[in-house]
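Pasting in a structure now, in structure tokens, and then I'll have a few things to ask.
Removed from the display is one protein chain of the complex; every other protein chain stays in position.
The chains carry the letters A and B, assigned in the order they are written, with residues numbered from 1 in each.
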Amino acid sequence: MQNVVAGGSSTARVPVTPGTRLLGVWACQHLSWQMRLFTSCLTRTAAPFPGDCLSQGPQTDSVESIRTHNVYSMTTTMMMSSHTIVLNNPRRRNALSLPMLRCLRQDLLHDVKSRELRVIVIAAEGPVFCSGHDLKELSTEDDVKHHSQVFELCAEVMTLIQKLPVPVIAKVNGLATAAGCQLVASCDIAVASEKSKFATPGVNIGLFCSTPAVALGRSLPRKVALEMLFTGEPLSAHEALMHGLVSKVVPEDKLEEETMKISHKICESSKSVLALGKATFYRQITQDLDTAYKMTTQVMVDNLTLRDGQEGIEAFIQKRKPVWTHSQEEKK
Amino acid sequence: MQNVVAGGSSTARVPVTPGTRLLGVWACQHLSWQMRLFTSCLTRTAAPFPGDCLSQGPQTDSVESIRTHNVYSMTTTMMMSSHTIVLNNPRRRNALSLPMLRCLRQDLLHDVKSRELRVIVIAAEGPVFCSGHDLKELSTEDDVKHHSQVFELCAEVMTLIQKLPVPVIAKVNGLATAAGCQLVASCDIAVASEKSKFATPGVNIGLFCSTPAVALGRSLPRKVALEMLFTGEPLSAHEALMHGLVSKVVPEDKLEEETMKISHKICESSKSVLALGKATFYRQITQDLDTAYKMTTQVMVDNLTLRDGQEGIEAFIQKRKPVWTHSQEEKK
Partner (left out) sequence: MQNVVAGGSSTARVPVTPGTRLLGVWACQHLSWQMRLFTSCLTRTAAPFPGDCLSQGPQTDSVESIRTHNVYSMTTTMMMSSHTIVLNNPRRRNALSLPMLRCLRQDLLHDVKSRELRVIVIAAEGPVFCSGHDLKELSTEDDVKHHSQVFELCAEVMTLIQKLPVPVIAKVNGLATAAGCQLVASCDIAVASEKSKFATPGVNIGLFCSTPAVALGRSLPRKVALEMLFTGEPLSAHEALMHGLVSKVVPEDKLEEETMKISHKICESSKSVLALGKATFYRQITQDLDTAYKMTTQVMVDNLTLRDGQEGIEAFIQKRKPVWTHSQEEKK
């Protein structure tokens, strides 16, 4: 098997420690590593995964066909309870082709209900995080039905991120454009290296970034979003931070460390509590204030009936570390 | 009476000049003051207040019981037309216990309809502005009904702040966490010292900050709010300013001065005009643009029919200082 990670940037490499749970069909490979920080890297061969990812709505292509379309579209690695999805088609600037979108949907859904999985990181191989749609799929050679399929699947994946029961972190080290910028804006958290840039240049090629604008318009001040959309000019990482498109910016050599720090912090919490909190956040954000408080007040009460809700408070009062069940069981 | 303000930070001290109107039952006490800026400090003994605060919905405990629960939960001082509520239970990190919440509701409502009161400042004694709920009230020893009562009263107080006819300023000099961070986010204006920090660490103890998320989600970019909620890690004061959680950050030794400056500026305006403007702001913010403009256009016309509306414009044209009635009377 070709090593799809070789020669790329460090963002694609995630250390694997003993106890790592492997997903689906994996190939393990040892790498010599400049910094000697990491000892191995797992590469997903894009073979079909068992599990609920295949039962998510109708799929016109079978998963097998993904392999023929774009064998190395994606790499998935896992460490402890953190699942890292690496967009891995740098020669095509990690374009969100239909096969890539299907892989991404699969990987986002894979094992997501397991007790072990607590956080998903979306990273990318190469200097471009993600360049958006594959324009070859949008030419006149394809018909309207095909175009619809591309945009519908893309919107499905973007909204899926918010619906997952675990936090999803974008780890950006490079350029994110169009639907690639939308992908960053759609994640719950985004950490970027200082060299990263963000743009929605669709207007330059006569295809206004109207679907990315949905995510941008909910992440950025209106004027900043519109200047990006009307001109296609990029935001720097620091501008993206100032305006709220990303939640943290660090030097490139600290990106791995910072992302890991956030992941580890999340992994220390109860999965069921995080899942309840995430779902509630996106539910209340569009409600009026009184409705939002009525709903969340009930959620707080429900949260306290969870085993992990009571365990956390008891542990705090008893000055000990909590022991989570991560389950949605209520305390008897 | 014990001096509840002694030894605390400067945030609890508000100068009282001749003409100060005292609220309810007060005890006056002279303090020696390092900077010799202030000459006295008023301390509220948490005795029951007369007035409309007692008629706000059902209360299971009588106000008398507050005194027994937590005698020194709160200090209220008044200067000119500014009412300062000091969270004053530093040993319990100013936790929003039920008695504290009841005191806060009372103090927010106290005298709020009087012509003299124009602005409320919420400050705190000690290094922690407010640590959120009292976890002892949320343990299994209490039942669901009790938990509901805590969260419902908290949501009531948070929404009350927006419903008051005067601006409410949070003056933060320290750590504000969980429902304490929600309190800051719920105020109209927030001024913070550079050392202040803001966090929602409920997830660490298995109780996701879902009610604080209502206020945070309406004050901060989505990604910043979610990183806070998922990790519990704090924002610095400057990050809070950059992202809009607070409206001003100053060095600690300027916090009093800056808050006073804003208070004084507000006190120079007409109470009825401020009340109309505040209510209108929160009403229009959730409306669609056309509805918002239709409603506010009518409000502008109504504003001009107020005595103070016409007085302001006449004074401006005549190049003199306006003399406000502060009343909602219309100009004949």
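Please note the rule applied: contacts are C-beta pairs under 8 Å (C-beta built on N, C-alpha and C of every residue); 3 or more make two chains touch, one makes a residue touch a chain.
Keep in mind that what you see is a predicted model, and the values were worked out from it rather than measured.
Hidden from this view is one chain, which touches chain B at 167, 187-190, 218-220, 241-248, 262, 265-266, 268-270, 273-274, 276-278, 280-281, 284-285, 288-290, 292-294, 296-297, 299-301, 303-306, 308-317, 322, 324, 331. Interface residues of chain A with the unshown chain, by the touch rule above, are 135-136, 138-140, 144, 147-148, 151-152, 155, 158-159, 162, 203-211, 213-214, 217-218, 220-227, 229-233, 242-243, 282, 286.
Here is the rule we use: only the chains that are shown with their structure count from here on.
For this pair, chain A with chain B, the centres built from the Cα atoms lie 38 Å apart.
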